[in-house]
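With one protein chain withheld, the remaining protein chains of the complex are depicted in position.
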Amino acid sequence: MSVELLLTALMIASTPILLAAIGELVVEKSGVLNLGVEGMMITGAICGFAVAVETGSPALGFIGAALGGAAMSMIFGVLTQFLLSNQVATGLALTLFGLGFSALIGQGYVGQVPPSTPKLDLGPLSDIPFLGPVLLSHDLVVYLGLALVAGVWAWLRYSRGGMILRAVGENHDAAHALGYKVIRIRLAAIAFGGACAGLGGAYLSLVRVPQWTEGMTAGAGWIALALVVFASWKPWRVLIGAWLFGGITVLQLNLQAAGVKVPVELLSMSPYLITILVLVIISSDRRRANLNAPAALGRIFHAAS
Amino acid sequence: MLRLEKRPQPSKLWTALTPLLAVLATMVAGGLLFALLGKNPVEAIRVIFFDPLFNEQVASYARPQLLVKAGPLILIAIGLSFGFRAGIWNIGAEGQYIMGAICGAAVGLAFYPSENPLIFPLMVMAGALGGWIWAMIPAILKITFRTNEILVSLLLVYVAEQLLASVSLGLLRNPEGGGFPGSRNLASWDASSNPELIAGTGMHWGVVAAFISVIFAYVMLSRHIFGVQLQLAGQAPRAARFAGVRPEMMVFICFTASGVLAGLAGLFEVTGPAGQISIDFNVGYGFTAIIVAFLGRLHPIGILLAGLLMALTYIGGELAQFMLGLPAAAIQAFQGMLLFFLLAFDMLSNYRFRLSAREAA
Partner (left out) sequence: MTVPLLRLSGITKSYPGVRANDDVSFQIAPGEIHALLGENGAGKSTLVKAIYGLVKPDAGSMELNGAAYAPSEPRAARAAGVAMVFQHFSLFEALTVAENVSLGMEDPPPQRKLAAKIREVSRSYGLPLEPDRLVGDLSAGQRQRVEIIRCLLQNPRLLIMDEPTSVLTPQEVETLFGTLHKLSDEGTAILYISHKLEEIRALCDGATILRHGKVVGDCVPAERSAREMAEMMVGTDLTPPERRELTPGAVRLEARALSLPAQGQFGTPLREISLSVRAGEVLGIGGVAGNGQDELMAVLTGESPTPGGTLFLDGADISGTGPAERRSMGLRTSPEERLGHAAAPDMSLTENTLLTSGSAQGLTKKGFVAWGKTRSATEEVIETFDVRTPGPGTAARALSGGNLQKYVVGREVVRNPPIFVVNQPTWGVDAAAAATIRQSLLNLAEQGSAVVVISQDLDELLEVASWFAAMNEGTLSAPREVAGLSLDEIGLMLGGGDAQDAAAISEAENAQA
């Protein structure tokens, strides 16, 4: 295996969870815990796939996926923000529903081949040894993922909007008392998270696999959720985490292909086991684990007056 | 303008009514979904909810299936309901179910072909132990490292699925199976078989266990201080600590209950209706049981009814599949929808709508 190929594959393998996780980070920073990432991802996967196949345009496919994911997240948004339902239960419901719903839409698309997503062509730049293939010759969505990390980081840190979002996630009663529209801000965050998860799902079905199969996200949404905890709600750490898990995935697939004398099942379960391990390491350090956690995470907001 | 207002205390009436409302709303919304798929909605609803019980042509097959499918759902949901009451979220019952089946089957197969009557009880214990051990992983990690139990228990489902694939292809593969994946048939080996106890009812030991668990849970929740403590831990964690309820103990007990019951459900399934360990042994009971637990309002009697209803949608879904060509996935979406409606209507027990003349918000 060449390091170059491995790193190139890593960039692709990490993109779906990166997209989903950066979206969920924004949602959680606003004080909402949406456990339905898996459901939104798989919805995005089939919406993106279906739109891309029907129109022949991967770009439209990705847009469709973002819209699909956002629409899905709005079910969660309405239930938790207006009808004040329990966020854990509603997130689970979103995942269960998303898995069924996507399978339903996807029936006719099993076995089809999506139009291929064009890769960036920077001419001579893409031909630079090592850097070219690893960094400069991917499709645009890979760069979109990286741009989102930078954008979310800068927005949360430097913009007034980002500050208001953090304030809402920290203490919704105080934000309300100052006149901020807690519910509206959270709905926007939830929609953004849904769109990102949708994009991540579509990246699986349109680029990484590329095919549609039922339940194809196979826990990627849950790994994205774990990633947010791993990253202590910091955007750049989400990127590092996504690369780490992308690396493990690529490595285990390569080991499987190379026929290493380790049971295939053990290799397949390794991303999940390592995710658990990382969660344990992060959570065992109590001070660090809570340092950046939004104080209002998962709490129900109901303005008394 | 309609305005939402918190009730001074939860309404008992609405708590009981919301599941019924949710089922009705799901029928309407599901009907719309089926209409979009080009099916006659009324007919689809009839096939799913009424034909399994009342259509003479299929009832002889379908009626016993009701208990067969409801058994594991109820058993798992009862275990989950303890934790859900206390705000402890084990959502990896599917994994514990698989591990119960694997461990139970492995212990049994170790004695093949003995006909010792102790084998089945031993397998039951091994099944419970398997589910329990798998549940203890998130529990102990939560207790010692405060690791999020939702993520860990869920991720362990994927690990369990890989283990299932591994043993079906390797360790537990039937040596006389001609190289096909899957274990020996446990249902047809007398020592390990979990047969239908009363012909034509679908009643097997797993269903018996489910009924016992319902009664046990009912007594514990309504008569024992443990029920109060569970509720306390879930609704007001600080008050629970003040009362002397140790949160670690609650995590331990709740994961024990759900792990053991899910493991048992897996064991009874693999020795009875499923018959063998195979790659596609698990069909999502562990996840559907989450819906059952909520639909039953986390109350044992409610779970009993909700389990039967969910079983009905499974059978009805299968029926609709070959009678109307309704896709299998439709029923899964249908079940998810049910949970949405339930959560949406749930608010009615804690809040009420008020007409207000002037208030805009």
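We just call them A and B in the order they show up, numbering each chain from 1.
By our rule, contacts are C-beta pairs under 8 Å (C-beta built on N, C-alpha and C of every residue); 3 or more make two chains touch, one makes a residue touch a chain.
The shown structure was predicted, so the numbers you read here are calculated from the model rather than taken from an experiment.
Only one residue in the set B:Leu197, B:Ala239 or B:Ile301 touches the chain that does not appear here, and it is B:Ala239.
Mapped onto chain B, the interface with the missing chain covers residues 5, 8-10, 223-226, 228, 231-232, 235-236, 238-244, 246, 354, 358-360.
One chain is missing from the display, and on chain A it is touched by residues 160, 163-164, 166-167, 170-171, 173-175, 177-180, 287, 290-292, 294-295, 305.
The working rule: only the chains that are shown with their structure count from here on.
Spacing of chain A relative to chain B, judged by their CA centroids, is 28 angstrom. For chain B in complex with chain A, the residues that touch the partner chain are 4, 6, 33, 37, 89, 91, 141, 144-148, 150-152, 154-159, 162-163, 165-166, 170, 287, 290-291, 294, 327-337, 339-340, 343-344, 346-347, 350-351, 361. Within the complex, the chain A residues that touch chain B are 35, 75, 79, 82-86, 88-90, 92-94, 96-104, 106-107, 214, 218-219, 222-223, 225-226, 229, 263, 265-266, 268-269, 272-273, 275-276, 279-280, 283-284, 286, 289, 302-304.
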